[in-house]
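Note that this complex is displayed minus one protein chain, with the remaining chains in position.
After this line comes chain A, so read on.
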Amino acid sequence: MIKFDQVSKTYPGGHRALEKVSFELGNGELAFLTGHSGAGKSTLLKLISVMERPSAGRVFINGVDLNGVSNRQIPFVRRDIGIIFQNHRLLERYNVFDNVALPLVIEGMHHKHIAKRVHAALDKVGLLDKVRCQPSTLSGGEQQRVGIARAIVNSPPLLLADEPTGNLDPELSMEILRLFEDFNRHGTAVLIATHDLGLIARMKYRSLTLNHGRLSQDPLMEGQL
């Protein structure tokens, strides 16, 4: 699904965020991406969603080299990736329905189909009764789940989550993670960046650990080397 091949990223100004990172995430796999603050977790996710381009090396999604994707094609790459943010990034001007419908509206889907899919997505995250609410009237956990509904509404094959549980208490965090597990069981590949080590420890999934821009623990890759 995702393959990094000797990827380095140096920001203008000389800060080296990633150094020669190589790993592979299989189809339908769920993995955690951990590391201290500033270890390069966000940079790695940005490279996958083409918010940044690598300084060296190549990133593949489903075998497609992202270096070969032109700026005009970026929107179409992002339509295949559901992205979830720590601060959920909902649009305050719109209600829950319109927020979740956004990716479908962008694709130009007919509004009858949109309603069906939005309701299905909200049902999955358990917020069907809040469909007409404004995001600001919801609790933090609920807002995060609306953000997740928006990410999965067009059933992308790949989900990226950047600190999805950062602002939530352990119970809510667990709930969110159960959601991700559920999507993963339906065949979606999930990559979750988090520094909540307690959470990772409770779940038996592969974890990629970044340390100062280098991938320090990846048992699968070590096995190959």
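We adopt the following convention: a residue touches a chain if its C-beta (ideal position, glycine included) is under 8 Å from a C-beta of that chain, and two chains touch if they have at least 3 such contacts; residues count from 1.
In the analysis below, contacts and distances are computed from a predicted model.
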Omitted chain, identified by the protein name its UniProt record gives, among "FAD-dependent oxidoreductase", "Oligopeptide transport system permease protein OppC", "PepSY domain-containing protein" or "Cell division protein FtsX": "Cell division protein FtsX"
Option from A:K46, A:K130 or A:R145 whose C-beta touches the chain left out: A:K46
Could I get the residues of chain A that touch the absent chain, sorted low to high? 46, 49, 51-52, 61-62, 64, 69, 72-73, 75-80, 83, 89, 91, 93, 102-103, 105-110, 113, 150, 154-155, 157
